[in-house]
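Note that this complex is displayed minus one protein chain, with the remaining chains in position.
We call the chains A and B, going by the order they appear; numbering starts again at 1 in every chain.
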Amino acid sequence: MVLTLGDIAEELGAELHGDPSIAVTGLGTLKSARPGELSFLANPRYRSWLESTQASAVLCRADQQPFSPVPVLVVKDPHLAYAQISRHFDIAPPVTPGVHPRAVIDSSAIIGAGASIGANVVIEADAEIGPGSVIMANSFIGAGCHIAEGVHIWPNVTIYHGVVIGARTNIHAGSVIGCDGFGFAFSGSGWTKVYQVGTVRIGNDVDIGAGVTIDRGAIDDTVIGAGMIIDNQVHIAHNVQVGEGTAIAAQVGVAGSTSIGRFCVFGGQVGIAGHLQLADQVQVLGKTMVTGSLNKAGTYASGIPADSQDKWRKNAVRFRQLDEMAKRLRALEKRLDDDNSAD
Amino acid sequence: MVLTLGDIAEELGAELHGDPSIAVTGLGTLKSARPGELSFLANPRYRSWLESTQASAVLCRADQQPFSPVPVLVVKDPHLAYAQISRHFDIAPPVTPGVHPRAVIDSSAIIGAGASIGANVVIEADAEIGPGSVIMANSFIGAGCHIAEGVHIWPNVTIYHGVVIGARTNIHAGSVIGCDGFGFAFSGSGWTKVYQVGTVRIGNDVDIGAGVTIDRGAIDDTVIGAGMIIDNQVHIAHNVQVGEGTAIAAQVGVAGSTSIGRFCVFGGQVGIAGHLQLADQVQVLGKTMVTGSLNKAGTYASGIPADSQDKWRKNAVRFRQLDEMAKRLRALEKRLDDDNSAD
Partner (left out) sequence: MVLTLGDIAEELGAELHGDPSIAVTGLGTLKSARPGELSFLANPRYRSWLESTQASAVLCRADQQPFSPVPVLVVKDPHLAYAQISRHFDIAPPVTPGVHPRAVIDSSAIIGAGASIGANVVIEADAEIGPGSVIMANSFIGAGCHIAEGVHIWPNVTIYHGVVIGARTNIHAGSVIGCDGFGFAFSGSGWTKVYQVGTVRIGNDVDIGAGVTIDRGAIDDTVIGAGMIIDNQVHIAHNVQVGEGTAIAAQVGVAGSTSIGRFCVFGGQVGIAGHLQLADQVQVLGKTMVTGSLNKAGTYASGIPADSQDKWRKNAVRFRQLDEMAKRLRALEKRLDDDNSAD
C-alpha cells in the first residue's frame, strides 16, 4: 500500500505541515521508523524520540508539531488517528473467496456470497455463514450456527452448535465458543451433569483473542455485547451477560451468571465471581479479585505489588496476624483513654 | 423430547401436585420459562419469581409448593432433580456412528462398535477407541492411546501418545492431554530437557472443559480420579494425582507432583504449588494461593477483595509496611507496660 501525506490528511481531517505528495509505504515507531514510514507521538514523554525520528511523517498533537524534524499531520488524538490509518498497511495475507476443496460442509449448510472457507474446515448441518465471512483452516462450525456477514474466524477455532455471531466479529485461533457451562449438581456420591440448553450470542464488531473460552448458557444464553474487545485466554462462564464496548484483558475469568455493564475495562488476570452485577464504566485493575457487585462506575483494585522476597515474607506473615494486630491496637487506644480519664 | 409430568414424577420419585398428563417440551428459568417448559426453584430467595412463573411445572421443595401458581413436582433437592431431567432436553446434535471418510486412521488402530469418528480426525498407530465413543472433527489421538467406551471428545482436542481415558469421560474442544511436563535441568548455561516418560491416566465419568492442559508424568503417571469435574483453562502439571469426585473451577493451576484428595472443591484461578499434599474434602475459595500442604478437610482462602482504587492504593502501600507496623505496635505495648510498672 502506498498513501501520500495528502491522502492521509484528507482521510483524517488532519492539518498537514509538509509536502502532500510525500509517499508513505509503511508504519514505524518513532525510534525504529525508516524513511517511507509513518509514525506517531501519543505520549509526550517520548518527545525526544520525535526529535530524532527518521520517519517520513508523524501524527501528533499541535503542541508537539514544532519539535518534529519531519512533516507532521496534526490531529487531536494521535493514537486513534494511527489506528485508523493502520488498516491500510495490514500485513495479513489476502483472502481468497470460495470453498476450499478440502472443506467438509454439510449439504444443508448455507454459505454466503464471497465467503472464504479454508482447508479442513468442517461445517455441520443447517449452519449459515454470512456473505464475505472467512472461516480459516481446521476450524469447526457446529450445527445450526448462525454467523453473520464479514466475520473472520482464524484457524483451529471451535464454534459449538447453535452459536450466533454478529457481523464483522473477529475470533482468533484456538478459541472455543459455546462449550458447556460448568453445571453439575452434587448427588451425595458424585456429580450429575446439568445439560446446558442455552447458547452463546455474540454481537456485531466484537474482537475475540486466541485461546478464549465462552460457555453456552445453562438455560438462558450467554451474551457478548456489540463492540466488545476480549484479549487472549479469557474465560467467560455460562449465563454471563456483558454490555456493549466492554474491554477484557488477557487471562481474565468471569464466573457464571454475572452481569457486566457497558464500556467497562478489566485488566489482565482479574477474577470475577458469579452472580454479581457490575455497573457501566466500571474499571478493574489487573489481578483484582471481584467478589461483590460493583454498583457505581469507577476504578477498583485489590492486587498486592511485588516486593523483594525478604520484605514480602515478613509482611505476608504479618498479614495472617492482622486481625490480632487490629485488636491489640484497639486495646492500646482504650488503655491510653482509660489512663487519661483516670488522671 | 416430550415428557409428561407423570413421566417426570416417576423418574424422580417426586410427589406431583397437578395433572400427570401435562406435557413438557423444554426447560426454562422461573423468570423466562414459557408455557410448555419445566423450571425449578433451588434458592428460596427467588420465591417471588416462582409466584409469577409462566412455566408449565416447577420442581421445588415441599415448603415452596404452596407458593406456586402452576403444577409442582415436590423433590428434596430441586437442582439435582433438574439436572437429572435436563438430559432429556439436551440440544447437542445427534451423533452418527461410523468413521467419516475424511478421518485418517492408522491401520493398526482399533475402533469399537458404534463409535463415531469425525472428519479430519487423526488416529495414530495402535490406538484403541472404545464402543460408542465419539471423536469429533479435527481432533488428534496419539499412538497407543486407550480410550474406553462411551467417551466423548469434542473438536480440535489433542490426546498425546499413550494416554488412557476411562469410560464415559467427556473432553471439550481445544483441550490437550498428555503434553510434556515442564521438566528441565539447568546446566549452568542453559536448560536440558527431562524427557517425560510417564503418561496421563484419566478415570471413568470425568468431565473436562475446553482449553484444559494436563501434562504427562515425568516418570510415574499423572492421575485424574474417576468422577472429577474440571472447568475450562485448568492446568494440571506432571505427576499430579487427584482423587475421585474432586471439582476444579476455571483457570486453576496445579503445579507438579502435588497430590489432591477426594471430593475437594477449588474455586476459579486458584494456584497450588508443587509437591504438596491436600486432604480429602478440602475446599479452596477462588484466587487463593496454596503454598503449603493442607492436611485437614475444611475451607481455605487468601484472596483480597476489590476496593475502590483510592482506598486500595493506600492499603496496598501499608501492606509493605506491615512488619514495621507490627514492630511499632509491639514497642508501644512494651512502652506502656514499662510506664505502668514504673508507676
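Methods note: a contact is a pair of C-beta atoms (placed from the backbone, for glycine too) under 8 Å apart; a residue touches a chain by one contact, two chains touch by 3 or more.
Here the structure is a predicted model, which is why all the values come from computation and not from measurement.
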| item | value |
| --- | --- |
| Candidates B:Arg34, B:Arg87 or B:Lys311 - the one touching the absent chain | B:Lys311 |
| Residue, one of A:Gly166, A:Gly181 or A:Gly209, that touches the chain absent here | A:Gly209 |
| Absent-chain contact - pick from A:Leu3, A:Val99, A:Ala119 or A:Ala297 | A:Ala119 |
| For subunit A, residues in touch with the removed chain | 26-29, 32, 77, 79-80, 82-84, 86-87, 89-93, 100, 102, 118-120, 136-138, 154-156, 172-174, 205, 207, 209-211, 227, 229, 231-233, 245, 247, 249-251, 268-269, 286-287, 303-309, 312-313, 316, 319-323, 325-326, 329, 332-333, 336 |
| Where the unshown chain meets subunit B, residue by residue | 104, 120, 122, 124-125, 138-140, 142-144, 156-158, 160-162, 174-176, 179-180, 182-187, 189-195, 197, 211, 213, 215, 219-220, 233, 235, 237, 251, 253, 255, 269, 271, 273, 284-285, 288-292, 294, 298-305, 307, 311, 314-315, 317-319, 321-322, 325, 328-329, 332, 335-336 |
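The definition used in the following text is that only the chains that are shown with their structure count from here on.
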| item | value |
| --- | --- |
| Distance between chain centroids, defined by C-alpha means - subunit A, subunit B (Å) | 25 |
